[in-house]
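First up is the structure itself, then whatever we jot down about it.
All protein chains of the complex are present and in place, except for one that has been dropped.
After this line comes chain A, so read on.
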Amino acid sequence: MNKPLRRIAIFCGLLVLTLLIRDNWLQYVQADELKEDEHNRRVAIERYASPRGDIIVDGNAITGHATTEGDFKYKRTYKDGAMWAPVTGYVSQAYGATQIEAINDGILTGNDDRLFFRNTLDMITGKKREGGNVVTTLNGAAQKAAYDGLKKQGAKGAVVALEPSTGKILSMASYPSYDPTSIAGGDDAAGEAWTKLQKKNDPDDPMLNRALREVYPPGSTFKVVTAAAALENDLYGSADEKTDSPLPWTMPGTTTELPNEGDLPCKDATLREALRVSCNTVFGKVGSDLGNEKMLEEAKKFGFTEEQFVPVRSSASVFSEDMAPSEVAQSSIGQFNTAASPLQMAMVASAVANNGTLMKPYMVDELQAPNLDTIEKTDPEEMSKPLSADNAQILQSMMETVVEDGTGTNAQIDGVKVGGKTGTAQHGVDNSENPYAWFLSYAKGDDGGAPVAVAVVIEDENAGRDDISGGGLAAPIAKNVMEAVIDSKK
């Protein structure tokens, strides 16, 4: 009987060999794939096993962490969460992460490849893994001025402030907002908070980052772009030469007159005068004289039609192609299809203030390793040159006139030269809904450089139509933000 016994022995050996091969397949060949599978809860357990790194503003952390029950050890907390939510986004044990929390997740959790060597060392020395920090470009005082200003109005709106010479985002506020701490956990309370914040349960949509992800018709603030186009294309050579502007003006190809807001001195007005009192007829005609192509080209130079990554994505602002001349005229005064995010209009103000050079906006200044070594530093980058330095200075003087002596007087700051432009954009079917109040501006320092450019938009559903004007609602907020930046530089 020994011969079959030996064969059975071989058979049993083969059974074990099969198991060993399968084990190698599972734990060696497929190991990484299984280990990193998104449904493998170990990935999340690992992710929340150590405190996340912090997001830093002005050298102070605006985030923190707390311990939680269950197998996820730590959750994120936020200081002034509602104010900073448009910057930080959220990270939640149950709902994932957005914005900076998502984009720089690797650094914040300590899993980034650039931390690999450090992590390996830590593993050998038995140190627990730590997350790195994200240092932002934001200015705490400016952010507070922006958020408090919006909150005081109590209406939906957004503010973006940039440093024109670098593109650094100094302030990015959206209202109404939400406290991301409330949804950071994985418990029932977080679930309830999350449900409440959804748009279908809260029509105000507090989780929408209006500063980046909402586009509004820019209204008269777009006249700055149209003026830049007029100067750049040599339609008019200076701010003070008379324009060829009949009043009333019938839009080409139609029998419709383009109205002004009231009885304004717009007939053949200079560009400076037209901007000061905000003449629709003058800029509408400038747009239709230049034509769709040239207007679009200038708008694109300011960043229209492209999504911006700051590094959080913003919605693309709109200026249409292939429009009829009358539509171009309306588009050139920020109506018809034209739409811009608050970030976009801040970029317009920033480019004019920076003598025509548009710097790429960004809000992550530096990524730090857990021991605060710099891993990556963002350098300011030129994005485009929408207008020449000479033309930019002409436009600056026009915008400064608006604040000194025009619709934007509410933005005046003692001892500081401020340039701005108001806007009141119609929207809704037959312009039936409440307009959006816009204001974009910049402040100049003593050295001639501009430390800050701001765009403010407010959707006020409660105020009467007439009460809304960029100068009345939005300009005071812009003023406070600019003052906060100037004060913090002192």
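As a convention for this text, a contact is a pair of C-beta atoms (placed from the backbone, for glycine too) under 8 Å apart; a residue touches a chain by one contact, two chains touch by 3 or more; residues count from 1.
Operating definition for what follows: contacts and distances are computed from a predicted model.
Choosing from "Sarcosine oxidase subunit gamma", "FtsW/RodA/SpoVE family cell cycle protein", "Aminomethyltransferase" or "Carrier domain-containing protein", the protein name stored in UniProt for the chain missing from the display reads "FtsW/RodA/SpoVE family cell cycle protein".
The hidden chain makes contact, of the residues A:Lys35, A:Arg114 or A:Lys489, with A:Lys35. Those residues of chain A that touch the chain absent from the view are 1-9, 11-13, 15-16, 18-20, 22-24, 26-28, 30-35, 37, 39-42, 45, 71.
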